Every structure is written in C-alpha cells, then in structure tokens.
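Only one protein chain is missing; all other protein chains are in place.
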Amino acid sequence: MTAYLFLAPALVFFGTFLIWPGLSLFVQTFHNGGVMSPAVFVGTENWERTFVDPLVLKTIWNTLRYCLMAIPAVFVIAMLFALALNSIPVGQTAFKTIIYYPTLQPILIAALMFTFVLHQDFGVLNIVMRAITGEPVNFLGDEDLAMPTIAMVEVWKGMGFWALLFLAGIQNLPRDLYHAAELDGAGPVRRFFQLTLPLLKPTFFFSVTFATIVNLQVFDSIFVLTDGGPFHSTASTTWYIYRSLFTFSEPGYGATLSFVLVLVVLVLTAIQSYAFRDKS
Amino acid sequence: MWRLARRKRNAVSLKPTLPMVTVSYGVLMFAAIISIVPFLYILSTSVKDTNSLFSYPPEWIPDVLYWGNYAKLLQETSFLNWTLNTFMIGLAVTVLKLVIDAMAAYSLAKLQFAGKKTVSAVLLLAVAIPVAALVIPLFFLVRSMGLLNTYWALILPALANPLGIFLLRSFIVSLPDDLIHSARLDGAGELKIFAQIILPLIRSGLVVHAIFTFMLQYTNFLWPLVAIQSESRQVLTVGISSLKSNFVVDWGLISAASLLATIPITLLFIALQRFFLAQSLSSALKG
Partner (left out) sequence: MNIRIWARSIAKGALAAPAIVGFGLWTSPVHGGGHVSGDITMIKGPHSADEARFEAMIIDDFKAVEPGVNVEFTTYDWANMNAELTAGFASGNPADVLYLVDLIYPNYAELGALLDMSDLVNSEEWAEERALIPEFAWDLARQGEGTWGVPVLGAVYNIYINKDLLAEAGVLDTWNNSYADMMDAAKKTTGDGVYGFSVRSRTGDFAFWDWFPYIHNAGADILTDDWSGCGLWGAEAATQFLIDMHEAGVTPPIGSMSTQEQFDLFKGGRIAIYHGETPQIGELNANPPGFDWDVAYAPPGEHGQTVMGNFGILSIASASPNQDAAWEFIKHWASGPQVGRFAEQVNLQVVREDIVADMFADNAAMRKVQQEFVPRVKGIQPHPQILKILQSIWPVAEQAYRGGMTGKQVIERMCAITDEILG
C-alpha cells in the first residue's frame, strides 16, 4: 500500500501527460489529418506506407549508425573525465562547471558555435586539420563525414552530463572495498577494471538504456546543422517524424513513424537488459 | 543504523599518487579547452558591429569593442522576460520533480508490491515515444485543459518524464537493504526512512537529477514554441531563435544573447553544487 502511495504522484502526471497523449498518438496512426482538418479513418494505410517508403529504412539505419558512434565515444570520454575529477585534490567544482558548460547550451547556440568551429577557413578544427594535412575538411558537406560530425557535436554537448553522472556513481561506491583492494596491492588500473566498473553496473545499466533511448531520438542538432542533408545522409527517424508532422502536415504518418521508432527502442532495450541481466 | 549510513557515505578517493594527479589535471585541462574554445568565437562576435559571421581577413579581437548588441538586446527585446520565465519554470519543474521522482524511485527500488515489473516496463516504454511526436497530442490535451499559452503548459507536462525515476532508482538500488531493515526494526515509518535515510544517501544522484532536469527545461525548444504564443511569456531558447530574421542574420545580437543567457544558469549550477555539498557536510556533523 505504501509502495503505491509513493508511486502515486509520479503516476498521475505520467498517466496524464505521457500515457494519454501516447494513446492518442497510437489512435492517430490509423487516421489522416486531425490537426487542422478533421481526422479521417484510413485503416492500416499509414502502417503499410512505412514498409514501402525507402526513407524509413534509411533513417533507421542513420539513427543506429549515429548511436554506435556517439554513445561509446561519449561514455569513454566522460568516464575519463569522471576519473580525473575524482582524483584531483582541488578545483573540482571549477572543472565540473567548465566541463558541464557545453551541456547547458541550447542547441541553437551550440549550432552557432559549431558553425564557427567547423568553418572551412577560420574554424579551429580546420585550422588544426590544415596544419596536419594541408587540406581543410568539409565536415558537414561530405556525406560520409556529416553524421560523424553530428555525433561529435552531441558528444561535446553530452560529455559534461555523463561525466557528472559517472562521478556521482563513483563517489557513491563503498570505500572499504577499495582499501581492501589497495592492501592486496591492486594498482589504480586494476582497481578500476576489477572494482569500479563492476560496482558501477546499476549506473551503467541506467546509462546505457537512457543513452540509447535519448540518442535514438536525435533531432535538434540535425535540424539546425544539416536538416537531414547532404541528401538524407543525416536524416534521422525523429527528423523524418518532425518533417511529416509539421512541414508536410501528415500527422497520421508522423505518428506511425513514431511507433516504428518505439519498436526499435523496444528491441534494443530488450537486448540490453538481457546483456545486463544478473548472472547469479 | 546511522553508523551504517555514514560508512556508506565515504566517497572513493584514496590518496591518489602524484603521477595520477598530474595526468588527471592534464585530462581536465584538455576537457576545459574543448569546452571553452567554441565559446570564445561567440564572445568575439558579440562585441562586433557586423552582420557577418566572418570577415575576410578575420578580426578576432576588434579594435573597438562594440557594446551595441548588448544594449539592443536588453532594451529592444524581451530578453529579461524570457530569462525570468525560463528560470521560474525551470525551478518549479526541478523542485516538484525531485520530490515526485525520488518517492517513485524508492518505491520501485526497495518496496515490494504487485505489478512492479509492469509499472517499470510501462514507464520505460513511454520514454521511447519520441518527444517530437508527442507534441501534437499533448497540444490538444493542454488545449482542452485551457492551459495553452500559460506557464502551466510548460510545467505540468515536464513532470511526466520518468527518466529521473530510473536515474534515482539506480542510486537507491545500490544501497544495502540492511539499512532499511534495521530502521524498520527501530520502528521508523516508510516516510521517515525515505526522508531521513534514503534522501541523504543519494545526494549526489539528486544533484545530477536536479541539474539534468533544469537543463532539459532550459534547452527545451519545440514544446514551448507551440504551446506559448505570447512573446512576453516565451522562454529563452525560443526567444533567442526568434531574433533570427530572414536573409540577413544579426549574429552579433544572437551571440550577445547566447552569452548572457548562460551566465545565470552557470551561477545556478555552482549554487546547486554548493547547496548540496553544504547539506552533506552538516548532516555528517550531526550524525
């Protein structure tokens, strides 16, 4: 009974502002119109269309490609930062604030910053590239580089958050085990792999699930930096949903695409919880 | 019970060796540089009187510092309104969410009840629905409540996102069960256990959650764009975006806005850290 009372406030908001709109969205997949004009029932027409629309598969592939680049990169970098933050005697708050600074940037501002950073002639990255290779890099114009560049922007934006989360996780670990390990003569590297990583499993499980769900919805940076281009090489599923809903006024199709994405998320999170299952 | 709680609190920070500290500072300097460099471009643009992103040849530090962008921003736009709105909404959401989510997380992590698995699964499933797609049904829901174009339209739906519950649950799960059992044997009620034992122990998680929630609110764009029509009630992200006129973009003005917008949130970030650190210190002394 107490358990339900503790859950109740969250469930009220959750039910009202997530489940209810989610159900409406599902109903919407069987209709056309419904935003500015009355909804018309069309059966499974929208669902059938997702199977023949080549852009659907392309956007799913792009989204997965993006996740495979962005998530491992941001985790490794953030873990490095978290370990570094945990080992310094002074200046922790200052460094935390600076590293967290990119995460605080609304995407419009982050995009403006990266317009500068990636610029052909003056961008700091191209100044570096020219010094190394003699040639500037066409970050957003090259169809093979555009998605990695989007991933880079998202990693830049996300590293502060993940570093903070991992740091919180590390600082929450019981200290005695480490003392024991130190007495056993375990060095910092071994302590990290044999103690810290396994002990952080709950944090990691949350992080991987969370990062997958959030990154599968990648949209903002694509919307402002490439708008899906060049020729759909950065078109993510959420980008396509936005375009169907708002640019093309096809709410039924946009809703259907949303549930296609939900299915992808479901499959991936199921795989992850299997991988993270307790092996006892 | 209290001893247990305190033992658990001690963070992992074995006296790091000198080379480790040196390497750590090196890594953090690198992190600081990549975090800050993009910001220098914006700083430079914000004090130039120009409609160009770049001039050829480039002028990184202009001969004459031009403050007109800042003056225009504060005098001719609703920038201060947008800032105030963003912070009031962000604070309201953060405070409410911390309480709601921590309670739910405790229930899911440490209490037994029928349907626990189902609740978790449904919560997780719902997060998978893309936010962009929910905008339309949410719009009609909020309209039917008569809340369009009010601050409530920005506050209430934000409370539904269950990610914070999972975040806090991951912190609570790792707490030893004995802690709660011995408290129960001492005759403490669940509310007391939650407020006096659990919450202090997951402080670092609460900080992350608070910062994260505030940041999500602060960077939210699409929902305020459609839910709020009055310019004076708008939030910063949409407001700054509206400074972009067609064709010729006033980059100086936008850069100035971007810079000013980050000052209060940075201060808040530091304040939040301090607040929680001070809390942990005082409770440790009390114990």
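A and B are the chain letters, set down in written order, and residue numbers restart from 1 in every chain.
FYI, contacts are C-beta pairs under 8 Å (C-beta built on N, C-alpha and C of every residue); 3 or more make two chains touch, one makes a residue touch a chain.
Here the structure is a predicted model, which is why all the values come from computation and not from measurement.
The chain not shown here is in contact, across the full complex, with A, B. The missing chain, though absent from the display, is touched by one residue of B:32, B:173 or B:225; that residue is B:225. Touch with the chain omitted from the figure is made, among B:31, B:180, B:243 or B:265, by B:243.
Although one chain is not drawn, its touching partners on chain A can still be listed: residues 12-13, 15-16, 20, 33, 35-37, 115, 119-120, 136, 138-143, 224, 226-232, 243, 246-249. Within the complete assembly, residues 50-57, 72, 76, 80-81, 84-85, 88, 136, 139-141, 143-148, 150-152, 155-156, 222, 225-227, 229-233, 238, 241-250, 253 of chain B touch the chain that is not shown.
Everything that follows uses one rule, which is that only the chains that are shown with their structure count from here on.
Mean C-alpha positions place chain A and chain B at a centre distance of 16 Å. Residue ranges on chain B touching chain A, taken from their complex, read 7-8, 10-14, 16-17, 20-21, 23-25, 27-28, 31-32, 34-39, 41-42, 45, 53-54, 56, 58, 99-101, 103-104, 106-108, 111-113, 116, 119, 122-138, 140-141, 156-157, 159-163, 165-167, 169-171, 173-174, 190, 194, 202, 204-205, 207-208, 211-212, 215, 218-219, 221-222, 236-237, 240-241, 251, 254-255, 258, 261-262, 265-266, 269-270, 273-274.
Every residue of chain A that touches chain B in the complex is listed here, in rising order: 2-4, 6-7, 9-11, 13-14, 16-22, 24-25, 28, 35, 80-81, 83-89, 91, 93, 95-110, 112-117, 119, 121-122, 124, 156, 159-161, 163-165, 167-176, 178-179, 182, 188, 196, 199, 202-203, 205-206, 209-210, 213, 216-217, 219-220, 237-238, 241-242, 245, 251, 254-255, 257-259, 261-262, 265-266, 269.
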